[in-house]
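Structure in structure tokens, see below.
Just one protein chain is left out here, and the rest sit where they should.
Naming follows writing order (A, B and C), and every chain is counted from residue 1.
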């Protein structure tokens, strides 16, 4: 189970990277049961990205995969058309990553939104790396 | 009308096949009135697949067809574009099968989710076969 | 984390007690993250009780308390008027119980619906007792 201390470090690492590349973002951290653990909106981050950050974290926690992997399954010609409509709606572009402990157990997920998709993913990777494993 | 005893056998057969191929899944059984009869989440099955298993069983029960048959109707160029948006959202990839009694009467449906689509279908077929007709 | 094996035993114990007192019920088991683990509807159980059993289990899992304890908080003159409207709607009469492991850790919840409230609670207690601690 992800701790409040871990969630704080993840958000701080994400914010540090976002500041470095000059993109204010929203950062959501969920636990392995897909329940909200922590959230932070940087000053200047888009309001429309609040829901997207939460949705990316939710998608990554539900499936234990990066959000864009779900996008591969659900895209035209993919194995699971309409997958993105399940679970009340998923977010299937990059910026959501599963969080695992040192033994590989899923402990939650982080979702980033506010920049270009590649920037969101970059920040998500920096945030997830704060777990140090 | 599907019985609790039949639902239990269907779930047990699905779990046995899922264990055999090493894929933990969610298994939902609905009756012919499209109401939940039984459900089981195997240890390790994805949380995001709970809703999909329920959705596959619901889709198959609503139309008395395998879920992927509905996908044929609703795909680009199919006869019924947008069909997958009806009924509050359908799941139109494989893994949901109608359940029929020995005389062919629809008694419900089973939905499987957690593996690759082909695996889910394989497990759904094993589950449905538990009816023994 | 509650296991599939534990969930099966809980449902079986609930069904045994329900049969003993002659009341077909719906039984829902959720994990500590408030996600569906297993469900069973006995033959003859009311369809309207499916949602109530799920709602009782959800309420007990969300708060780690029997559902009727939440009812005490939310009743007229209670400390938290309208509490039952939070979380998308709670079920605040008896029949939902938290499930704890031998060391007292919350591992999920069981919800029973189909009989009179006192019967549902009786069956929920029998179901929860299957954990053997």
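One rule holds for everything that comes next: contacts are C-beta pairs under 8 Å (C-beta built on N, C-alpha and C of every residue); 3 or more make two chains touch, one makes a residue touch a chain.
Keep in mind the model is a prediction, meaning the values are calculated, not measured.
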**Asked** What shown chains does the left-out chain touch?
**Response** A, C
**Item:** Candidates C:10, C:34, C:57 or C:91 - the one touching the absent chain
**Value:** C:34
**Request:** Touching the absent chain in the whole complex: find that residue among C:22, C:76, C:104 or C:132.
**Result:** C:76
**Asked** Hey, which of A:16, A:36 or A:105 is the one touching the hidden chain?
**Response** A:36
**Complete:** Omitted-chain footprint on chain C covers residues 33-34, 59, 61-64, 76, 79-83, 85-88, 90
**Asked** What residues on chain A make contact with the chain left out of this view?
**Response** 3-4, 7-8, 15, 33, 35-43, 47, 50
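Following the convention adopted for this analysis, only the chains that are shown with their structure count from here on.
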**Fill in**
Cα rotation angle, chain B onto chain C, in degrees to the nearest 5, is 180
**Request:** Can you check how far apart chain A and chain C are, centre to centre, with Cα atoms defining each centre and the answer in Å?
**Result:** 32
**Asked** Counting in whole Å, what is the centre-to-centre distance of chain B and chain C, each centre being its mean C-alpha position?
**Response** 26
**Request:** Please compute the C-alpha centroid of chain A, do the same for chain B, then give the distance between them in whole Å.
**Result:** 30
**Message:** Could you pull out the residues of chain C that touch at least 2 other chains?
**Reply:** 33, 35
